[in-house]
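Contents: one structure, followed by commentary.
Every protein chain except one is present and positioned as in the full complex.
Should a chain be cited, it is by its letter among A, B and C, assigned in written order, with residues numbered from 1 in that chain.
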Amino acid sequence: MARLRLGMVGGGNDAFIGGVHRIAARIDNRFDLVAGALSSTPEKSAASAETLGIARSYGSFTEMAKSEAARADGIEAVSIVTPNHVHFAAAKAFLAEGIHVICDKPMTSTLEDATAMQQAVADSDALFVLTHNYTGYPMIRQAQAMVHAGELGDIRIVQAEYPQDWLTAPMENEGVKQAEWRTDPARSGVGGSVGDIGTHAHNLACFVSGLAVESLAADLQSFGAGRKLDDNAHVMLRFAGGARGMLWCSQVAPGNENGLKLRVYGSKGGLEWHQEDPNYLWFTPLGEPKRLITRNGAGAGQAAAAVSRIPGGHPEGYLEGFANIYTEAADAIRAVQNGTPRDAAMGLLPGISEGMAGMAFINACVMSSWQDAAWVTL
Amino acid sequence: MARLRLGMVGGGNDAFIGGVHRIAARIDNRFDLVAGALSSTPEKSAASAETLGIARSYGSFTEMAKSEAARADGIEAVSIVTPNHVHFAAAKAFLAEGIHVICDKPMTSTLEDATAMQQAVADSDALFVLTHNYTGYPMIRQAQAMVHAGELGDIRIVQAEYPQDWLTAPMENEGVKQAEWRTDPARSGVGGSVGDIGTHAHNLACFVSGLAVESLAADLQSFGAGRKLDDNAHVMLRFAGGARGMLWCSQVAPGNENGLKLRVYGSKGGLEWHQEDPNYLWFTPLGEPKRLITRNGAGAGQAAAAVSRIPGGHPEGYLEGFANIYTEAADAIRAVQNGTPRDAAMGLLPGISEGMAGMAFINACVMSSWQDAAWVTL
Amino acid sequence: MARLRLGMVGGGNDAFIGGVHRIAARIDNRFDLVAGALSSTPEKSAASAETLGIARSYGSFTEMAKSEAARADGIEAVSIVTPNHVHFAAAKAFLAEGIHVICDKPMTSTLEDATAMQQAVADSDALFVLTHNYTGYPMIRQAQAMVHAGELGDIRIVQAEYPQDWLTAPMENEGVKQAEWRTDPARSGVGGSVGDIGTHAHNLACFVSGLAVESLAADLQSFGAGRKLDDNAHVMLRFAGGARGMLWCSQVAPGNENGLKLRVYGSKGGLEWHQEDPNYLWFTPLGEPKRLITRNGAGAGQAAAAVSRIPGGHPEGYLEGFANIYTEAADAIRAVQNGTPRDAAMGLLPGISEGMAGMAFINACVMSSWQDAAWVTL
Partner (left out) sequence: MARLRLGMVGGGNDAFIGGVHRIAARIDNRFDLVAGALSSTPEKSAASAETLGIARSYGSFTEMAKSEAARADGIEAVSIVTPNHVHFAAAKAFLAEGIHVICDKPMTSTLEDATAMQQAVADSDALFVLTHNYTGYPMIRQAQAMVHAGELGDIRIVQAEYPQDWLTAPMENEGVKQAEWRTDPARSGVGGSVGDIGTHAHNLACFVSGLAVESLAADLQSFGAGRKLDDNAHVMLRFAGGARGMLWCSQVAPGNENGLKLRVYGSKGGLEWHQEDPNYLWFTPLGEPKRLITRNGAGAGQAAAAVSRIPGGHPEGYLEGFANIYTEAADAIRAVQNGTPRDAAMGLLPGISEGMAGMAFINACVMSSWQDAAWVTL
């Protein structure tokens, strides 16, 4: 199948997440990265493009959107991997030209931008994919399918957590660029840890359980001295249909690197998954021994196999999970190009709804915390 | 050293926790169990006493307290292992006679009884030990000592959880005696899971962190159909001094047998301990590799060694942890008998303060939940 | 049931294993320790007996055997917990008086003594129990029962290992008493690590698989400078019926405390057990997800429950596993006293056959190693 022509906004030489998106796009060989507006100045952009072997470099995403749309061989899709506050303007420029958008999360830095993004997506025929990459892990797909098939019975409890430790010390005062923008309200939005990682935990909890959060009560803290955004959050969750849950996210929990973990319990069984050991899924049917299901191993089903490349026991990781989002995006784009309706083409891909839900989650956490952890409806 | 003469109230043939107390008292050979009022009727009591080889059987704890106090070779201490609602009356009878009391938890089934218990202890010279047995685990002592010594820096976050699954199905309707009284407000008090297991998690969180819970917000549920008491609870915690935390306890989480787990994070490091693997303690000093400290292994200190019997790699378990409470109680009783002041003799043993704190925790959880998870001060 | 009157040879104040035997005898309340010849001199023995609250102290096991046999209330059984080279003479003295013997392992320090022990047992009506305590772990009983029931199909592979690290440095030159006698051929016999811990691994491999080792090829080393006995051994095993296996034991593998581990694989499934986490048993039926069976948890059977005291999730440990041997010994002794034939009374208890097999294993390892790891038939 011919590869899709891809552009990228952001992701210049030093950016972490840009490199991840590029590898993810490359792993299954479904994209050619041919254009970019990689940095904040034309010069830096051009330098990054040269280093990366990207054919066409632009000084701004506006210029890039216009120029690429005008070319017969212009990009078919664009990845937006800037800091959060640029997501909306960039996405809008490409959506307006009918270019499919693959956007990093959280979707925007403000609720206003999120609402506007929703409108921009509604006004376009192009696909909008949000890289809630953790939903791309095979064993998360397995978990989602098992819950959907009723293997856990009625879902009662959802425990999500996402502890990290990289902001335990005040790194933003020590010249760490990642720490600077992620602790800056102007660039990250009102949420600190809840925006950066809490949204991932929230998204995963909803994706696997198949349930929406109806209301939440949140207690947010900033343990780092002088830090303006939360670096630790405790959240109680009430889901539609009566399930309850908790969500803990933290950037100040020493010993936790990227500890996203999800546990779901129903009337008939439970599931447990940990991002740092992603090839395993514990399944605990009530009254039977715990079972360790492995990616492409015995007991793993089609949902996992479909997004898996190599046999059980050969670990896939973060990049392969991320690549699954890209590969499904490629499938969806081709489907839309061939006439499939946009919604049908999305399948399990996270998009504008997940983006809105994530923004609502961040906002509700902050609003609840301002009101001493009162319940806030999403 | 001569063994202490011990009596027991409750713990007849079929009771789980009575047998545990007896083994715990026996492991280090510091007690002789010589008297009992083991069941609700004199006949059943006598039958149990005979089976267990206990010399003197009484028809009631009242009779036992009086008779034993009158004997030159009467019991020096008594274990109270009845359902919760009997704890107070029984303890009072023995305290009034100057007989040392070792009482199962939670301390009482009502706040009124708890306050009265506090008075009864104040009015007596005898020791009152509450078997918050999980504080007897060597690696919990290790953790407590490390926090106390400042190895974690300022404590910021305390995550405690205690999931079980044995009430996932409505066992109380199927003739399971343990399930009946534990789900019955008349015998257990206002707390279900929060009383039965949440108190353990709360106690452990405070014991290790050295911090008291100042206020909490709790969302309690009863997932079991027709169940009157909570079987799942989500609690947000605010500790004196600014630390924050969460506590989750559940009896309806399939795949969890007795999953008490504690994580404590400070400005300099973290600790993680799991009751089902009690010989291990993770220590994660910020910026260094995670370290797995083992009971009596390299890196474990005197606090753990003092309550440990055998070398590292030879696992000790629940019964040895419980035995540590008994053995320290024996030491404390002997110390008091030899003139040590009661408070000094207690050392790290849980007693009336921990009992009052536990009752306050249960009550606050229930009150908060009644008010839609409003903050309640303890 | 009336408690059995027990004596002890060896196990004075500083000995590790004596204390373990005493706790093991006490846990289930089936023995009263009433007599002892605890140390090498009458004075030390008396001092130890006083400390331990043992009523009758003897200057030698010979005197003790005679005197106790002559008393109406003399001991019914004796525990022998001396260094290996004393086992035979002590056991013989009590067997000759018809007193049941519970003997630490390895059975003797020489093959000659082992053969003589076999004769002494044959000449007596008393029971001879060898404390291969690891066979007392509930999940080992579970494993044995599963293999016996055919759940693994035909056994093909048995991997046993027992690494420790306590002799990595030359502790025997630094005044560590345990290290001194265990590295001394005169007191330990020809085997170092193979005698001390290899025998446990061999015994467990045979117990669970139900198979005997037919021949072996062993490569023994002494990495400790100047050490006379092996501190590391690699052994290839051929079992009766065609199964093959390996055994590794080591006292010089840093990071391993007491790492006894057994894996058994058949045509239909596999099992894996680790002594340091003894409440878990992995069962891997071919073509199905791995299952984690827990002590007294879902999926654990009667064989484990019969030697288990408390519910799943409440860990039992080394002492409880050891206590199971004592409790079954008590049952066996009572059965024999009530007329059950000696062999029938033994049940799964390790005795003279396991002792002989262990001695044959040690000897074969040493002989094979002398011949450059040639195959030696057991």
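Side notes on the structure shown:
The rule is simple: contacts are C-beta pairs under 8 Å (C-beta built on N, C-alpha and C of every residue); 3 or more make two chains touch, one makes a residue touch a chain.
Because the structure is predicted, anything quoted here is derived from the model rather than measured.
In the complete complex, the residue from A:Ala116, A:Val176, A:Ala305 or A:Leu319 that touches the missing chain is A:Leu319. One of C:Ala69, C:Ala96, C:Ile157 or C:Met367 touches the chain omitted from the figure, and that residue is C:Ile157.
The hidden chain makes contact, of the residues C:Gln221, C:Thr340 or C:Ser353, with C:Gln221.
Residue in contact with the omitted chain (choice from C:Gln118, C:Thr131 or C:Asn232): C:Asn232.
The chain that is not drawn here is touched, among residues A:Glu43, A:Glu112, A:Asp277 or A:Asp343, by A:Asp277.
Looking at chain A, the residues touching the absent chain are 1-3, 16, 19-20, 22-23, 26-29, 52-53, 164, 256-259, 275-279, 294, 297, 309-320.
Those residues of chain C that touch the chain absent from the view are 156-157, 159, 165, 168-169, 217, 219, 221, 223, 232, 234, 236, 238, 244-246, 248, 250, 252-256, 263, 265-270, 272, 282, 284-286, 290, 372-373, 375.
By the touch criterion stated above, the residues of chain B touching the omitted chain are 283, 287-294, 297-299.
The definition used in the following text is that only the chains that are shown with their structure count from here on.
In the contact between chain B and chain C, the residue numbers used by both copies make up over half of all numbers at that interface.
Chain nearest the geometric middle of the protein is B, using mean C-alpha positions.
One inter-chain figure worth recording: chain A and chain B are separated by 43 Å, centre to centre, where each centre is the mean of the chain's CA atoms. Spacing of chain A relative to chain C, judged by their CA centroids, is 55 angstrom.
Measuring from the averaged C-alpha position of chain B to that of chain C gives a distance of 35 Å.
Among all residues of chain C, those that touch two or more other chains are 294, 297.
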